[in-house]
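Just dropping this structure here.
Heads up, one of the protein chains got dropped from this complex, but the rest are sitting where they should.
Note that the chains are named A, B and C in the order they appear, and that numbering of residues resets to 1 at the start of each chain.
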Amino acid sequence: MNWQAVFIGMLPEHLLLAGALLLIVVELLSRRPPDGLPLALATLAAAFLAALWLAATGHAGEPFPGQLTVDPAAFAGKAVMLGLAIPVALLARGELEGPRPYLLLLFSLYGACLTLSADSFLTLFIGLELLSLPVYVLVMAGMRGPGSAEAALKYLVLGGTASAMLLMGASLLLGATGTLAIASFAAGLGAGTPLATAGVLLVVAAFFLKGAVVPFHAWAPDAYQGATVPVTAYMAAIVKAGVLLAAVRLFGEAGVPPALVAPIALLPLVSMAWGNLAAIRQSSFRRMIAYSSIAHAGYLFFAFLGAPEGRFEAVAFYVIAYGLMNVLAFAALPAGADDAAADRLESLQGLYSRRPYAAITLGIAMLSLAGLPPFPGFVAKFLIFRNVMEAGYTGIAVAGLLASYLGLYFYLRVLQFAFMGSASGETIPARRLALGASLLCLIPVALLTFFPGWLLERL
Amino acid sequence: MAEQQFLLAASAVLFSLGLLGVIIRRNALVMLMSMELMLNGVNLSLVTFASAAGSTEAAVLVFLVFVVAAAEIAIAIPIVLALARRRGTLDAGSWTELKG
Amino acid sequence: MIETALTYFFTVAAVLGGMLMLVARHPMRAALALVCSMLSLAGVYAMLGVHVIAVFQVLIYVGAVMIFMVYTIMLLDVRDPSFTRRWSGLLVPGVLGAGALSAVIAWALRDAGDAPASASTEAFGVQSFAVTFLEEYWLYFELSSVLLVAAVIAAIAALRAGGGRDG
Partner (left out) sequence: MAEATLLNYVLWLPVLGMAALLVLPRGADAAVRGLAFVVMLLQFVLAAWLYGQFEAGVAGLQFETRLPWIADWGVYYHVGLDGMNVLLVLLTAFLGPLVVAGAVNAIRQDVKLFHAMVFFIQFAMIGTFVAQDLFLFYVFWETMLIPMFLMIGIWGGERRIYATLKFVLYTAFGSILMLAALIYLVWSLYEERGALSFAFTDLYGLDLPMNVQAWLLGAFALSFAIKVPIVPLHTWLPDAHVEAPTAGSVILAGVLLKMGTYGFMKLGFPLFPEAAVAAAPLFMTLAVISIVYGACLALVQDDIKKIIAYSSISHLGYVMLGLACFDLLGVQGAVIQMVSHGLVSAGLFFMVGMIYERCHTRDLAAYGGLAKAMPVYSVFFMVLTLASIGLPATSGFTGEFLVLVGAVSAGWAQHVAGAGSTTLVLGVMAVLGVVLGALYMLRFARLFLFGEERLPGGHAVADLGLREKAILAAIVVAVFWLGIAPAGPLAKTESGSLQFQQLVLGDAAGGAP
């Protein structure tokens, strides 16, 4: 056993676990429920810096050969998720009380980090479970109506279904290739036997479910709407990133064989169109973002049609841009005791005249999500569709671009509310610490707008 | 029909029945049970493949499935209780607040 | 011979239990059907010689999970429209889809039996399983403990959130 590899290679995970355990101890020792935020932030920052450092130095190692190995790409992915978690945690101030939500957040991130290092389906499975289980509860944390519990239960049942699908697929792949290493998935992609193909498709379906691709999307709108703002931001930015980056690791160096292109491309395509169309008729902001995330899941899964070399770059850049935009948007939302009222799109009416900074950041987030240049969302979208077209699927890429066009309207509608509506008399309260969270996102967004090449060279 | 294939077919049927239950049943608890049935189907297929290949890894995975199933239920039950207390029903079809 | 027959019997019983669960009206009956199905599966595992799994199946699934479930049903005993109206709107597409799915998987499995049927069960011997688990796969032992800690915290948080305000 190589203890050094275990210590260094899993440093971000260790830090998260240490922070979580420390938080438990603090909670047990203190009489009143302590505030978990400072400790959680310190833990997140330490883990983020560790992951960043390991990614920058190009560390690679095999703490548990065949079960859990690390490489710079895995660290980069972990750094993305941990970095995004910091502003999300800032948003939680005022929404979630006590140390427990932060504990759940840390455990969930621990699972997310595991999935990015997974070398066997066992690690992948337990990582995904650890990623999801705390989120089921976070959805109903700070709940303000029965809707939250319903959403949590729905999410739990469908999340469990996704896990079962993943395991069934893994089991079939075990039968086809004799191993549970995730390399069996890549082998199964190329094998072409019915058993391997069925296994591959079940695993892909499980990822579609976790990533909320139509028709496996039913949980997302409810969960996004039922949860409080920081949790929705967490689901939109980090859970999605974790699932997609894990999928990149799963696909590995394998290309999608032509026979499987149609089933793998079709559902994301439908997802883009349906997500964008359904978002138009939403009146709740978070529900609209949920449908937007369904559409974005479609774009993200398109990345797998492209050449294997470009996948990590495309997905990583996309989840960075997408995550930053979501957190930026959520940070700009008004806070209010009546959550359902604050969540209505109409509550953004005249935002600019009251809180110009919030309106502008919200506008930037929406335009970037719509994929309009010069914001990073455009570069991300461009990268994905370029890869698809380079792989020779011109028709699919054009269809995808047209489907992405459908989304423009509802993003612009948010701008319409924020800038073009006349303000009503009442003031719109801002979230506590929202300024910090949005600045943490705005600075990277500005850098990515002007220097996207810097990041792309390093992914 | 070989015994192994029979078992595998049974696992596929159990898995599909579980999925069917998740989709078509309205009672939240029955949905949870259906989810467990899916995992049982998975276990059956894992055990069958594992005993054919002599893979300890698969046996460990079966063990993990047990752990996770227990953990999921431990989380699901408080949620169900909260739901029943607030809504007075576990009927997924009557949750209209979140539709649309 | 008798073992093979018993294996078939238990397998069929497990599937029947699953079907019963699906059509049962009251959750309690569904739970009992599921318990039957799970016990039958434990029988299958025992017949296959994987005794560790069979024991876990009984202990964890039947002993913990289902007891918990039954207890919850008894605790709640709510008058539910879902008792009289079992099916969601997706009945027909759901049945068709699941039927197609099981057919596809079963079809895919048709060439899976080519492996030698000499079920080598050493991997599942109590001792060998325990030794390899703790020597080679102790990562998962540790990770499952992390998972259980997380689950306990999550369950407490869920209880708190559910009972907090107007409970």
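Quick note on the criterion: contacts are C-beta pairs under 8 Å (C-beta built on N, C-alpha and C of every residue); 3 or more make two chains touch, one makes a residue touch a chain.
Quick caveat, the model's predicted, so the values are computed rather than measured.
Although it is not drawn, the missing chain touches A when the whole complex is taken into account.
When the full complex is taken into account, the listed residue touching the unshown chain is A:385, out of A:48, A:155 or A:385. Contact between subunit A and the unshown chain involves residues 352-353, 356, 367, 372-374, 378-379, 382, 385-386, 389-390, 394, 397-398, 401-402, 404-405, 408-409, 412, 415-416, 419-420, 452-453, 456-457.
Basically, only the chains that are shown with their structure count from here on.
Subunit C has its Cα centroid 6 Å from the Cα centroid of subunit B. Multi-chain contact residues of subunit A, defined as those touching 2 or more other chains: 122, 126, 129, 133, 136-137, 140, 149, 152, 168, 172, 175.
Those residues of subunit B in touch with two or more other chains are numbered 8, 15, 18-19, 28, 32, 49-50, 52-53, 55, 57-58, 60, 64, 68, 71-72, 75, 79-80, 82-83, 86, 92. Those residues of subunit B that touch subunit A in the shared complex are 8, 11, 15, 18-19, 22, 28, 31-32, 35, 38-39, 41-42, 45-46, 49-50, 52-53, 55, 57-58, 60-61, 64-65, 68, 71-72, 75-76, 79-80, 82-83, 86-87, 92, 95, 97-98, 100.
For subunit C in complex with subunit B, the touching residues are 4, 7-8, 11-12, 14-15, 18-19, 21-22, 24, 27, 30-31, 34, 37-38, 41, 44-45, 48-50, 52-53, 56-57, 60-61, 64-65, 68-69, 72-73, 75-76, 78, 80-83, 85-91, 94-95, 97-99, 101-102, 105-106, 109-110, 112-113, 115-117, 119-124, 128-129, 132-133, 136-137, 140, 144, 147-148, 150-152, 154-155, 158-159, 161-163, 166-167. Interface of subunit B with subunit C (complex): residues 2-10, 12-21, 23-30, 32-34, 36-37, 40, 43-44, 47-60, 62-64, 66-75, 77-86, 88-94.
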